[in-house]
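Read the structure below first, then the notes.
Note that this complex is displayed minus one protein chain, with the remaining chains in position.
Lettered A and B in written order, each chain numbered from 1.
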Amino acid sequence: MTQRMNLLMFSGDYDKALAALILANTAKEMDVDVTIFFAFWGLCLVRDPEKSSGEDKTTYEKMFGMMAPKGPEDLPLSKMNFAGIGKEMLLEMMEDDGAPKLIDFLNGARKKGVKFYGCKLSVDIMGFKPEELLPEVEIIEAKDYLKDALSSNMQLFI
Amino acid sequence: MTQRMNLLMFSGDYDKALAALILANTAKEMDVDVTIFFAFWGLCLVRDPEKSSGEDKTTYEKMFGMMAPKGPEDLPLSKMNFAGIGKEMLLEMMEDDGAPKLIDFLNGARKKGVKFYGCKLSVDIMGFKPEELLPEVEIIEAKDYLKDALSSNMQLFI
Partner (left out) sequence: MTQRMNLLMFSGDYDKALAALILANTAKEMDVDVTIFFAFWGLCLVRDPEKSSGEDKTTYEKMFGMMAPKGPEDLPLSKMNFAGIGKEMLLEMMEDDGAPKLIDFLNGARKKGVKFYGCKLSVDIMGFKPEELLPEVEIIEAKDYLKDALSSNMQLFI
């Protein structure tokens, strides 16, 4: 029987997103089924940087949309960010090692068929429109996340 | 057999507490047994805002008690808090969507019978008195948390 890993991606940090996507890609290569449920700040990771919409949004939703990071490479570090200097340093160190960038891991996960879910309540509150997110993201409710998570071999809150 | 979800609530952030309590309420509605073990900053969520005690406390414990958030609505955001502006914005956006507040989810979880445990070591170190916490909170040791967690279908560290 196929093993399953379920990640709840709550955080919108570059380094935590990197950890989640490295685990997701590696698990897929081991034939483990992978689900990522993007909620709250985690949704910033699956915003499509090319698209944004101000239509049908309240003033708060518009402000929030402008202030929140837009897509993978726009995320800050969880630690030692120093207004972006720490992140530049990490990116240089990754490049020196020939390591792929966050967006490469994200695209790898999309290509490998990692299942992307978006949290309905978070999308509603933050005012993101479905068309602003990557097309793979299916909007579901907390109940559906829990069903998936409870029947998985491992669950992480990242 | 009844499924069980075990959450370790370590963080004292408004948004993370919201995520934990939404999951707890939703799981209960699906007839899943839910335990939340409040440790470290997570204990701030179950402080009773009406009660506080300075008795039998060291100076550090008193200072700590005054500086740490008192109850659900006093918690800061984990990101974009901007001295409270980000939180006000999130609260406005939640209100615009008719979403309940953190305290409503907390009271929902209490009413639905989510099991609340408090970490003995954390309570001792932080100097919280049992009477300063919600009456549902039962103080237990890490060993008891682990027994519960190991026999659950899923565990999250939030």
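By definition in this document, a residue touches a chain if its C-beta (ideal position, glycine included) is under 8 Å from a C-beta of that chain, and two chains touch if they have at least 3 such contacts.
Note that this is a predicted model, so its numbers are computed, not measured.
Enquirer: Of the residues listed, A:63, A:103, A:139 or A:156, which one is in contact with the missing chain?
Expert: A:156
Enquirer: Considering the complete complex, identify which of B:30, B:68, B:91 or B:139 is in touch with the unshown chain.
Expert: Going through B:30, B:68, B:91 or B:139 one by one, B:68 is the residue touching the chain not shown.
Enquirer: Kindly note down the residues of chain B that lie in touch with the hidden chain.
Expert: 8, 10-12, 39-41, 58, 60-61, 63-64, 67-68, 121, 124-127, 141-143, 145-147, 149-150, 152, 155-157
Enquirer: Mind listing the chain A residues that contact the chain we can't see here?
Expert: 3, 5, 15-16, 18-19, 22-23, 26-27, 29-30, 32, 78-80, 89-90, 92-94, 96-97, 99, 153-158
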